[in-house]
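Okay, structure first, notes after.
Not every chain of the complex is shown here; the ones you see sit where they belong.
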Amino acid sequence: MKALAAMTLDERVRLQFEVEQFLYREAELLDDREFERWLELLTDDVHYWMPVRRTTTAREADGAFTQPGEMAFFDDDRAMLETRVAKLRARNSWAEDPPSRTRHFVTNVQIKDVAEDEITVACAFRLSRTRLDSEEDSWVGRREDVLRLTPAGLRLARRHIFLEQTLLLAQNLSNLF
Amino acid sequence: MGAKDRRAPLDVAELVDFERGLVDRRIFTDPAIYQLELRNIFARVWNFVCHESQIPTPGRYFRNAIGNDSVIAVRDREGAVRVLLNTCPHRGNSVCRADEGVARSFFCSYHGWNFDLNGDLLGVPGYDDFYRGTLDKSQWGMASAAQVQSYNGFVFATLDSEAPPLEEFLGWVGRVGLDMLCARGEIEVVPGVQRNLIQCNWKLAVDNLFDWYHPKVSHASAVRLNVLPESTLYPNDQMVLLGDYGHAIGGPGLSSENQARLERQHDESAQTAGADGADGSRRHAHAWRLREDVRERMGPVGVRTRGHPNIFPNLWVASGGTQLCLRVPRGRGVTELQWYTFVEKDMTPAERREVIQHAIHFFGPAGLLEQDDGENWSHSTRGAAGTAAGTRPLNFAMGAGLDAVRADGDQASIDTVVNEHGQRWTYQAWADWLAAPDWPSLVANHTAPPTEVI
């Protein structure tokens, strides 16, 4: 692809449309619990990572998130994501039986970079989860995704998820972001 | 007839029936019980607050909780670890709001009282001009825990000056439990303590750590994926160690024969882990247990256990000895889980990565195992509040009265099958703690580890 700076306004509008539609569709597959079809949207070398956040003073704010190689909530390759999906599908996967009702709100989508076949996209997200008698959790934060243009269309090659919560308020993270 | 509850106040002595393995459900919901726990257990016991590797140098601190008190564990200028109550003695403000970091002193954001890393009151704005020298600074430093001691790097603090020394409190079982983590080598905490809330009473989270009965069902989906070898879930041999003050270890052990075989194998190949692949492919597996110093410190019985230790009341040595999980009460019906992951300092990057990936993918809130636990505990807590349900005791009777205790000196152990001895022991100790008005009384009156059939 052209570099972002080299694109015409119309090209950028079109790319924005395609990226947003991809992200919406991808979110919908998760919310519809079409996990296998969601897996199809990932590259083989996908990296899915959610570091641990800590409350720090302003002075030490750079150290809020753990770094790659340290502890994380998710630090998954494709095989691990397939395992997660297999677990979600398995009988007696109790955390999700009865199934959670999730809704991914993907907003403020910004294409930050286009390099070769990869598009770096930032968004603000809110994942809302409702379970049983309307017990509600929500997670808010910033996502940085890398989408790769493949012959089969856009694919998710990297997802970095930066939550606002330090102490997670929910009983688990049994859903995908 | 008045509208007041006509039921007598709960009698602690009747809440736990050790012999029959029955526990009154009201202990998970009664507000007065909870207050009593805060005072008689958490404000008295040795509480885990951090590992020394988290605060390696002067000024490094880690904020945590002892019961419902916020505390700061900090390395002082002399290199000693201090545990300070995180509440300004002036007007009560939190002196520290960050989770961790490095400080030269603790500066209160309200009026600027400034405290040394050991809690001493260093600076008081207007000391001369406003207080006119009348404030006795030596009396108004930050309150410290009454005692702070480490066991091989694990920092514990008690708010009670009458508490016996940490090692005495731990006893053989508590020490063996921690040894399972620290006897392997020099260890350190991987950055990033995972924390999350579960809407359950803390005791239901704690008793689950002894629960080798639930994995095959609670974690059935993970089992089906073969990510957990089924052998680890229902191991043939179970071993229980019961200690003073509520410490216990329950879970897989090696029979003497298997232990002997393992030793032979080890003699043949120091590189081979032997038959017990329970904890996966991690290097050396249990080979460290064959080290002379380890055998000496853990003893011939201790070295055989591969189970889950609980350092009473709420510290689980988890994940086959690479993690600690602390369960902090945040109310009668809310528990904070904290996961600390340890690596040995001399691990290769690949080994280190393997430990961390295991921790992320099996335990913690997104772990394939752990994600299925919380709702069982929260529903057990909720159910206990039911007017009718609350009258029916919970059942912890598995194995009750069936198993003989082998006493090697003061070391009591049980070789058996899957059981609920550890849970019964924990609740019995819990009742002892609640009933004791103070430490001397607890020392005198707590249930001694059994020596006969239990």
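Each chain carries a letter (A and B) given by its place in the written order, and its residues are counted from 1.
As a working rule, a residue touches a chain if its C-beta (ideal position, glycine included) is under 8 Å from a C-beta of that chain, and two chains touch if they have at least 3 such contacts.
Note that the structure is a prediction, hence the values are computed from the model and not measured.
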Composition of the entire complex, counting every copy that the file contains: A x3, B x3
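Following the convention adopted for this analysis, only the chains that are shown with their structure count from here on.
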Euclidean distance of C-alpha centroids - chain A vs chain B, Å: 34
Residues of chain B that touch chain A when the two form their complex: 97-102, 190-199, 217-218, 220-222, 224-225, 227, 336, 339, 341, 352-353, 356-357, 359-361, 364-366, 368, 370-372, 374-376, 378
Contact footprint of chain B on chain A as seen in their complex: 50-52, 54-57, 60, 63, 66-67, 69-76, 80, 83-84, 86-88, 90-95, 166-174
